[in-house]
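All protein chains of the complex are present and in place, except for one that has been dropped.
A and B are the chain letters, set down in written order, and residue numbers restart from 1 in every chain.
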Amino acid sequence: MRRNANKLFSPIILGILSLFCFVFNSCDRQSSVEKADKEDILLVGNNSEIQSLDPHIASSVADFKVIHSLFEGLLRGDNERDDLYHPGVASRWEMSDDAREWTFYLNSNIKWSDGKNLTAYDFEYAYHRLLHPQFGGRYADMLYVIKGAEQYNKNNRPYFLLSDIPNVSFDWATLRDLDWDKIEKHLDDPYKIEGLSDKESDLIWATLRADRDQGYPDLWGSSSIGVKAVDAHTLKLTLNDPMPQLPLLILHCTWFPVPKHVIEDQGGMLSRAGKWSKPGSLVSNGPFVLKEHQFNNYLEVRKNPLYRLADEISLNGVRFLPIVNGFTETRMFFDNKLHITNNVPPEMIGYAKSKSPLEFCEDDYYVSIFYRINTQKAPLNDEKVRKALSLAIDRDSLVKDVVRGAGTASFGFTPCGAGYETPHQITFNPQLARQLLAEAGYPEGKGFPAIELLTTSREVQKTMAEAIQGMWKKHLNIHIDIRSCEWTAYKQAQNSMNYDLCSSSWSGDYFDPLTFLDLWTKISGNNNTGWSHPDYEALIARAKSTVKLEDRMKVLAEAESLMLSQMPVLPLYWSKRVYLKKPQVRHWNPLLLDNHLIEKVSLQEQSK
Amino acid sequence: MLKTIMNRLGQGVLVLFVLETITFVLIRLLPGHPFMGEKKLPDHILHQLQSNYGLNESFWVQYAHYWQNILTKGDFGPSLIREGVSVSEIISQAFPVSLLLGVFSMIIAVMIGIPSGIVAAFYKNRWIDWSVMFIALVGICVPAFVLAPVLGIALGMNIPFLSVAGWDDWYCVILPGLTLGILNAAYLARLTRSGMLDVLNQDFIRTAKAKGVSSYRLIVRHALRGGLTPALSFLGPAFAAVITGSFVVETCFQVPGMGMHFVNATTDRDYFLIQGLVLFYGLMIVVANLFVDVLLYMINPQLRKAS
Partner (left out) sequence: MAKSSSMNTSDIVKGSSLTKDAFRRLRNNKMSLASTIILLAIILICFLGPLLLPLAHPNHQDLTNIAASPSFAHPFGTDQLGRDLFVRVLYGGRISLLVGAVATCVSLIIGVTYGLISGYVGGKADAVLMRIVDVLFALPFIVLVIVFSLSIEEPSRVATQWIVETFGLPLETVSPIMSLIPLFIAIGALGWLTLARIVRTQTIELKNQEFVEAARSLGLGWATILFKHIAPNLLGVVIVYTTLAVPGIMLLEAVLSFLGLGVRAPNSSWGTLIKEGADRMEVSPELLLFPALLFSLTLLSLNFLGDGLRDALDPKSSKKQ
């Protein structure tokens, strides 16, 4: 009987045996990193799967990282400092005295990767496309600094039509911002526009009607738009406000050129489903070209032989791996599957640091972590309650014990850098916090209503919320419920202000404190706290029109002080980028904005 | 027989239609929209985006349009998150990966699970039964998100050719396949054991035993037919589920299969992608169940009698 039963086992035993034979046969296999070292290919962890490589559709950080290696804008950033920039497609540039008019002179022998010449028209086409009202570019607002860009993007037709009417002498300024939707309804039923004569009023209506009858032609050609390709190698930009810091702004992907000839070929300017940004048809002008893309697996780019500095590129290519799970990524690094990881989760920091201190990197990052407060809802509409909550958070302990050193306790909202002195305004003082809470009507936390803290389901955020919940319980004797949501529901609740407290973060798009402070203006789409203050608006407007850098920073600091004195947000810490890097990777330097110039990176031969 | 199969296929089409309709409604009930992004979109851009994809139309227009595109053009729509990529492209890239992983893991599961279940049933309540079942149970009690990293660290880190995660060579299938295989093997072993016990207790087996039929013959010739029924019923849907991807295992081992798309498309509200995936998954389930039913029908005399 037993012998018979053994027959059942035999396939299993055979299977196991063959597996073992196989193991011993293949022990000489090379690791992915060794293989890549030989081929000079860099393996980079890239956080998440990219959404699009079209610079005008892309919207996630992962997209931008790849696009940075594929395209090049007018200027190129620096590989060591965030506040430096170098010639890119443009070899030189001029700024008018009021810092509103900029002229870029393009290097005349820049080519697209298909061999066609890159001209200033490609830039104009790119900005036209991103701003086109029927295109729906997510990041169109990055270009709103250009004169007329916002009106064009929002399809404010009167703004352009009326300024182009010849031989009219009066000031149109008040009419330019007429609400287009309302006017459109009155085209066949015109009313007399206030403050104008009948004749002038009729002229306006006639102009608008003529526009409709022509089928609303594209208004890009209007003289009121501040983008102009003067000739094939000269691009002129006119801005709304003086902006000496424009070069830093245009390092962002949204300012990159796109190949007009290819896009026109593959569906035209407005087609979002165009195939031009896919492997095989993507034409770019940066140091690398797209080679292969497999969803959730990898995206590979190869050296672009037509790049203007192709001789200086040491790498043959880069592989971006979309690894969402930080634990998986860290383990893959230690198993020699990656050269550089994107992020080490706080839980693994101690382990990674002790396992290989030389590969462990901790760089400052232009990111602020904070809690938004819904200032419209009781009890958080009371400034005293908001301040009490802030004073009862021990940020040093948070950074040390919860985030495990992957951040710096914040004393203001905007991270330091770009010549900006963040005002010191946030402290830990439980005594004062209790006092303020009592003044607000909740002595010893008695009678404090039920409020919720909204977080995403990310582990770090949950742990942090629990720690802060514990601090508030301990110091203020109030209980805050934690609600963690999947991402889109979280985002929806935040955008519609359906929350009490909401964990948030903001990373700078460009190297200037304005990218953080612009958030809290009334018209900012990302404010979502219900807070606004006329003085704050005035200060931000003043900063925007101040040319001198030092003065500008002072005004911005004043604005931040004002904002922090009312606490529409609870700043927590400034995040650091914690990652792992193999020793053979050279010239990968700490950068606040994390825009590494991968073409400068090299893989050093390891001594055998 | 053929008539039954055709009949079931017809019902399957109906199931898929109802399924797709429910999904269509459900995902539109979820809060938020596909164009959430990291930053809030200005209203005019959001409207433009929605009208680009026909999402500002009324519900019925969208619904009719969706079916029209599928039936006339075979077009399952675009992905709303990965713009420029179609749903069919995504599925056709991810499915082969999941299929490979699924088949591999199912082979492991069947090779381990069914023999151990039979052996355990045969040596009921003896040490061999207990030890086999104990091992099988560990497979049930350990969650995938524990087993995956444990196997990854224990084997992937130490055996040179196995990798802790990633999908850049064919041998990357081994660890995720093993993880999924062990989990399913545990279920199979349990179900096989109980199914076999049921049969071994029946009169005809006792008669055969009394006649002096050898144990091996007894199991293979007589008991196996009925005894495998529960395991086979489990195998059908499990196979369909496994070849359409497992989110946890795929995330832990960085496998570019369908499971990741399922969860990501839901949390990102990628409407067309979810609809496409659900339709595909539904199709797999319908086919797998039909297949199992036919198989059971053929090996089990009682079921044949019943219908």
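As a working rule, a residue touches a chain if its C-beta (ideal position, glycine included) is under 8 Å from a C-beta of that chain, and two chains touch if they have at least 3 such contacts.
All figures in this text were calculated on a predicted structure; none of them were measured in a lab.
Undergrad: Using the touch definition up top, pick the residue from A:Leu162, A:Met348 or A:Ile369 that touches the left-out chain.
TA: Within the whole complex, the residue contacting the unshown chain is A:Met348.
Undergrad: Out of A:Ala126, A:Ala465 or A:Leu539, which is the one that touches the chain we can't see?
TA: Missing-chain contact among the listed residues: A:Ala465.
Undergrad: Where does chain B touch the missing chain, residue by residue?
TA: Touch with the absent chain occurs at residues 11-12, 14-16, 18-19, 22-23, 26-27, 29-31, 125, 130, 133-134, 137-138, 140-143, 145-146, 149-150, 153, 187, 190-191, 194, 197-198, 201-202, 206, 229-230, 233-234, 237, 248, 262-263, 266-267, 274, 277-278, 281-282, 285-286, 289, 296, 300, 302-303, 305-306.
Undergrad: On chain A, where is the contact patch with the chain that was removed from view?
TA: Counting only chain A, the missing chain is touched by 327, 345, 347-348, 350-351, 397, 401-402, 450, 456-457, 459, 462-463, 465-467, 469-470, 474, 479, 481-486, 489-490.
Convention: only the chains that are shown with their structure count from here on.
Undergrad: Per the centroid of Cα atoms for each chain, what is the distance between chain A and chain B, given in Å?
TA: 38
Undergrad: Mind pulling up the chain A residues that touch chain B in the complex?
TA: Checking each residue of chain A against chain B gives 1, 4-5, 7-9, 11-12, 15, 23, 26-27, 29, 31-32, 49-52, 54, 57, 59-61, 133-138, 140-141, 153-155, 272-275, 277-278, 294-298, 321, 323-325, 327-328, 331-332, 334-335, 337, 486-489, 491-493, 495, 525-526, 528.
Undergrad: Which part of chain B faces chain A closely enough to touch in the complex?
TA: 30-33, 35-42, 44-46, 48-49, 52, 78, 81-85, 90, 93-94, 111-112, 115, 118-119, 122, 149, 152-153, 156-157, 159-161, 163-168, 171, 214-216, 250-257, 260-261, 264, 267-269
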